[in-house]
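Starting off with a structure, shown below.
All protein chains but one are shown in place.
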Amino acid sequence: MADKITDETIEYVGILAKLELAGEEKEQAKKEMGRMLDYIDQLNRLDTSGVEPMSHVFPVQNVFREDVVTNGDGSDAALANAPEEKNGMFVVPKTFA
Amino acid sequence: MELLDLSAVELGTAIREGKTTAVEAMEAVLAQIEQKESLYHCYVRVDREGALDRARAVQKKIDEKELSGPLAGVPVAVKDNLCTQGMATTCASRMLENFVPAYSAEAVRRLESAGAVLIGKTNMDEFAMGSTTETSAYGVTRNPRDPQYVPGGSSGGSAAAVAAKECFFALGSDTGGSIRQPASFCGVVGMKPTYGTVSRYGLVAYASSLDQIGPLCKTVEDCAVILEAIASHDEKDSTSLQRTDTDFTAGLVQDVEGMRIGIPRDYFGEGLDGEVREAVLKAAGVLKDRGAVLEEFDLSLVDYAIPTYYTIAAAEASSNLERFDGIKYGYRAQAQELHQMYKTTRSQGFGPEVKRRIMLGSFVLSSGYYDAYYLKALKVKAMIKGAFDRAFEKYDCILGPAAPATAPRLGESLADPLKMYLGDIYTVSANLAGLPGICIPCGTDSRGLPIGLQLLGDCFQEKKLIRAAYTYEQSCRE
Partner (left out) sequence: MSKEYETVIGLEVHVELATATKIFCGCSTAFGGRPNTHTCPVCTGMPGSLPVLNKKVLEYAVGVGLATNCEITRYCKFDRKNYFYPDNPQNYQISQLYLPICQNGWVEIDTPQGPRKIGIHEIHMEEDAGKLVHDSWEDVSLVDYNRSGVPLIEIVSQPDMRSAEEVIAYLEKLRLIIQYLGASDCKLEEGSMRADVNLSVREKGSDQLGTRTEMKNLSSFRAIARAIEGEKNRQIDLLEAGKTVVQETRRWDEAKEDSYAMRSKEDAQDYRYFPDPDLAPICISDEFLEEIRAGQPEFRTEKMKRYREEFDIPDYDIEIITASKHMADLFEASMALGAAPKKVSNWLMGETLRLLKEKGQGPEEIRFSPEHLTGLIDLTERRIINSTVAKEVFEVMFEKDIDPAGYVAEKGLGMVSDEDALLAAVKEVIEANPQSVQDYQNGKEKAIGFLVGQTMKAMKGKADPGRVNELLKELL
């Protein structure tokens, strides 16, 4: 099953996760991910038909807040850690063509 | 009175009784840090000035009878993935090297309102991903029991700080054993409560459905007191439980008469170190002598816990760590193009172990693999939960080791990640099933390295764990 991890897989997952692996790091990632997936594949030995997937352990339900404004001006706190700021906004490389 | 040898509760009592002060306690801790820190490196940040200021302010409140709780004036260390208002919170990652939160984690806030005094932030595996505290971007922490060995992880800095007397107690977080395993390696007490008992607000998420905050400390009594202080229903955390049974100190009773303790055969099979096995079974014998009813049983599915855990944890982590993109806070690489900026920032900001898990997590959630991996893991998780449900119909708690072996040597683990992951075999199930678990010291191996005894309980049964652990601990002191 490890053969499913090709250079293309690493590149594709890199696009999804916004990670760029090159050279040795990429080879390492390919090898380790393949090994890990092989290991995870042992779950296939278990028959899980009819089992409901469990995303939440507890039957905690219906946790709501009331529609009441509780927060004031948060701009200073929001921007305090910004690597780059301008006019009270976060600066990013241009997003428009 | 040697201050540093006191437990948190003993120190709190001494302060209340006027035998010492919060400031003296903090000075003693800071002196110890000064002396030991260059060797152990438990902390990523020690806020000396701030700590003394806070100690003075707390002492004033104690003098004015505004603060009278058991932890008032007691110095505490906090794992660096818990937000501390005005104090950098880095998750031991380059990605967050200068991130200063504008808010404190709810657990930290509760400790501070109980009068505990923050010393600084402890080292950890980067973003809590690791079992040795060697994946920290800020250097390794050494095991105070023997500096050639790792302290465990990911809350290794917290466990080591307690063991090195560089604090009186510490907070850690446990996603797959990250409190219990370092407690075991460092010979201290550590507990992960039932999922939802301590608010996760302000805990930088690794795997949200598995993360819980808990104490690392010197005694079972400390553990109960600290847990009582940090447990709360928090409206800011949708997964926080509304419990009315958080009087954990009520469990501090030396009595296990008739307590049914299950010993899973599958926790004592191949892969378990002989000395660890012997020490744990000996501890079980102590409880038996005190009247507990021991029974061996087959828990089942034990081998499936790790693949299930790593699938779910990596999937959630891949999503939780998407927010680290160089825009709002933390590290940012310069690039002209947006996606290049994302990629360079993240590739440079995260260390190898974090990247490994993000890649794995993104893969198992990706189109075509979701059902085969992620959904499959959620189903096995349901089955594992079922196995524990059946066990707890018969037993009050489950007893076993916290880790298959004592602490590995520094530098031995990271070369083979899969082998490192296998070391989590006894701890990850509690996170998958939301169960409480406690780890207490039960001796040392021939090299003098601590061995930990783990007790797992059914959900909401922390008091049973505390009772068993307290009985064992007191029996050993007699």
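To keep things simple, chains are lettered A and B as they appear, and every chain counts its residues starting from 1.
Keep this in mind: a residue touches a chain if its C-beta (ideal position, glycine included) is under 8 Å from a C-beta of that chain, and two chains touch if they have at least 3 such contacts.
Being a predicted model, the structure only gives us computed values, none of them experimental.
**Q** Of the listed residues B:Asp237, B:Glu353, B:Asp396 or B:Asp458, which contacts the missing chain in the full complex?
**A** Reading the full complex, the residue touching the unseen chain is B:Asp237.
**Q** Among B:Tyr40, B:Phe168, B:Tyr201 or B:Phe248, which residue is in touch with the absent chain?
**A** Touching the chain that is not displayed is residue B:Tyr201.
**Q** If the hidden chain were put back, which of B:Ala51, B:Ala315, B:Val354 or B:Leu465 would touch it?
**A** B:Ala315
**Q** I need the residue numbers on chain B that touch the omitted chain, in ascending order.
**A** Counting only chain B, the missing chain is touched by 82-83, 89, 91, 96, 99, 101-103, 105, 200-205, 207-209, 235-239, 315-316, 318-319, 322-325, 327-329, 338-339, 342, 362, 365-367, 370, 374.
**Q** Over the whole complex, note the residues of chain A touching the chain we left out.
**A** 12, 15-16, 18, 55-56, 60-71, 73-75, 77-79, 86-96
Everything below uses one rule, namely that only the chains that are shown with their structure count from here on.
**Q** Can you give the whole-Å distance between the Cα centres of chain A and chain B?
**A** 23
**Q** Which residues of chain B touch chain A once you look at their complex with the stated criterion?
**A** Within the complex, chain B touches chain A at residues 98-100, 102, 195-196, 209, 235, 238-239, 241, 301, 303-304, 306-308, 310-311, 318, 322, 325-332, 335-344, 346-347, 350, 352, 355-356, 358-364, 366, 373, 375-383, 385, 417-418, 432-434, 459.
**Q** What residues on chain A touch chain B, complex-wise?
**A** Residue list for chain A touching chain B: 9-10, 12-14, 16-21, 25, 28-29, 32-33, 35-37, 39-40, 42-44, 46, 48, 51-58, 60, 63, 65, 77-78, 80-84, 90, 92-95.
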